[in-house]
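Before anything else, here's the structure in question.
A single protein chain has been omitted; all remaining protein chains appear in their positions.
Labels run A and B following the written order; every chain starts at residue 1.
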Amino acid sequence: MAARAAALPSPKARRSPAPGLAVGLSTLYLSVIVLLPLAALSWHAHGWEAIASAQAVSSLKLTLGVSMVVALVNAVAGTVIAWTLVRDRFVGQGFVNALVDLPFALPTIVAGLTLLALYGPKSPTGVNIAFTRWAILVALLFVTLPFVVRTVQPVLLELDTEMEDAAASLGAGRLATFRRVILPNILPAILSGVALAFARAVGEFGSVVLISGNLPFKTEVVSVYVFGRIESGDAGGAAAASVVILAISFAVLLAIGGCRRWVTRHDR
Amino acid sequence: MRRISLALLVALLLPALAAGASKDTKLTLVAYSTPKDAYGQLISSFQKTGAGNGVSFSQSYGASGEQSRAVAAGLDADIVAFSLEPDITSLVQKKLVAKNWNKDKFHGMVTRSVVVFIVRDGNPKKLKTWNDLLKPGVQVITPNPFTSGGARWNVMAAYGGALRSGKTPKQAVDYLGKMWKHVVSQPTSAREGLVQFLAGRGDVFLAYENEAIFAQKKGQPVQFVIPKATILIENPVAVTSTSKHKTEANAFVKFLRTAPAQRIFAENGYRPVVASAAKGFNFPTRPQLFTIKYVGGWAKVEKRFFDPHTGVMAKIQGSGGG
Partner (left out) sequence: MIGKYVVRFAALGYLAALLAAPLGYVFWRTFRHGLGPAWAAVTTPDAVHALKVTLILTAIAVPANTIFGILAALSIVRYRFPGAGLFNAVVDLPLALSPVVVGLALLILYGRGGWLGGHGVVFALPGMVLATIFVSLPFVVREVVPVLREIGTEQEQAAATLGASAIQTFTRVTWPAIRWATAYGVVLTTARALGEFGAVSVVSGRLAGKTESLTLYVQDRYQSFDEVGAYASAVVLALIAVTTLILMTTLKPKEETR
């Protein structure tokens, strides 16, 4: 009973306007809300050397590198947390579940202030990672926490335990059951969350600035570099840099989508 | 009899006529964030004067550069008050502020301050001069001049300080490069820098006196030293050319330079542009104080130091020295 992702029978048999309407409306919405501003931005972009400078390239490498680590850590941590929230039972579980989205709802300044106080020079725990690249990682993990958790949770909730019971009755251990039965079914959801986490990490600004120190070539992320372009009156260069960042992110997102298709190839 | 009744009629109608005549004018003030408290008090004060009677204000406060860009993008403003002149000059270029905005005896400025060193309790590393910043192990925090326009004051203060100590322009640029190697954090705003410093980072934070005094007033444990050679920060204010209430707006700007208004600024940590208002406040004069003109004026300085590709600071940052 593998999951399938087949398309519905051709409209000839149904003659419903629903598919066309859904596709049309959502494409229109996406175009007006997202594509139009992006087009205006691209049109305004000039001075492409802005993204080619050594400082820009360094910030881009740092950002992409940290974002990928963030995506991977979230893939594992998010799945573990989602599992604990769905399959486990412990006191305060509902409470913990309610807190998962909060890193998101807090304004980024507050996130930055909090992390600086907790994991900076005056940390009550003695853990001081502020003004290093670790600070960027921690800040990004904080703001991307809900993603994989929340994409995996609904799938786990919908998952039929028949297969797991069958595997157990056939003598499979828990780890094997997880790897062979559960993981393939939640992997698309994990990848969905990973895509979100990666994209958010690339674009994050507010929570990173306070704790990282923004030193060019060391702890300056690309969003700070772009902000510097805008503040220096080079909005065209900022737009150009942003278009490049978007293109790279787009490529990564397409790759993640390709991953998902490869992972579910046997289901089609 | 008729004359008396006519006079009576006029006397009765006059208040009504006067009330009808003083229509409610609404002025929009777009300013940078630091003087928010000051402007709150100034507006109340202004509204008690004859010129300010019936004038209400819509206020917007934010980072100086961001506010300037907002006005350029169409934010309706009657009065703009920014932290440095270039933020107004960019509006002049877009014809949103008249070219002669600063052709008065105050050169368009409304408040002053100086660049200071915010140091640790007791100044353990004895940082008093710009050369002291080059002592081994000294860690400096200063906002990045490319992400915070206000930080340009810091850079020019350092450069001018080097000139004042006898260095040639070339040596002064060298000094900047050396000093920048001591910078351990480049926050995107002065406020952010203060938070980082108070959280334990660095030995010295290059800041503006008015912000340091304001922080002290708000109970922050801030101690600062004013170096002998430092730059005079001057904050401009202007009425926009698109204002629909130029009379009232100009009246407000004129009010800002009266002694009572300047005293309000002084209470908030700013050095007044009107000398008499400084009486009773502790604003020490510095023997080697200089202005932006000493280092070339904003137009030259922007090109030479802050051009994103060829500027001195772009080279210092871009070489990995920062």
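Here is the rule we use: a residue touches a chain if its C-beta (ideal position, glycine included) is under 8 Å from a C-beta of that chain, and two chains touch if they have at least 3 such contacts.
From a predicted model like this one, the values you see are computed outputs, not experimental measurements.
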item	value
Contact set of the excluded chain (shown chains only)	A, B
Residue in contact with the excluded chain [from A:Met68, A:Met163 or A:Leu246]	A:Leu246
Sole contact to the chain not displayed, among A:Ala75, A:Ala195 or A:Leu215	A:Ala195
Residue touching the undisplayed chain, where the options are A:Ala22, A:Ala54, A:Leu72 or A:Leu183	A:Ala22
Touch residues of chain A, complete complex, unshown partner	3-9, 13-14, 16-19, 22-23, 25-27, 29-30, 33-38, 40-41, 43-44, 77, 80-81, 83-86, 88, 90, 94, 96-111, 113-115, 117-118, 125, 138, 141-142, 145-147, 150-151, 153-155, 157-159, 174-175, 185, 188-189, 192-193, 195-196, 199-200, 202-206, 222-223, 226-227, 230, 235, 238-239, 242, 245-246, 249-250, 253-254, 257, 264
Residues belonging to chain B that touch the chain removed from view	28, 30, 33-34, 36-37, 58-62, 66-67, 69-70, 72-76, 191, 214-215, 218-220
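Throughout what follows, only the chains that are shown with their structure count from here on.
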item	value
Rounded Å distance between chain A and chain B, as computed from the means of their C-alpha atoms	40
In the complex, chain B residues that touch chain A	65-66, 69, 90, 144, 146-149, 183-188, 192, 195-196, 199-201, 306, 308-309, 317-318, 320, 322
Interface residues, chain A side, partner chain B - complex	49-50, 53-55, 113, 116-117, 120-122, 130-131, 209-210, 213-217, 220, 224, 227-234, 237
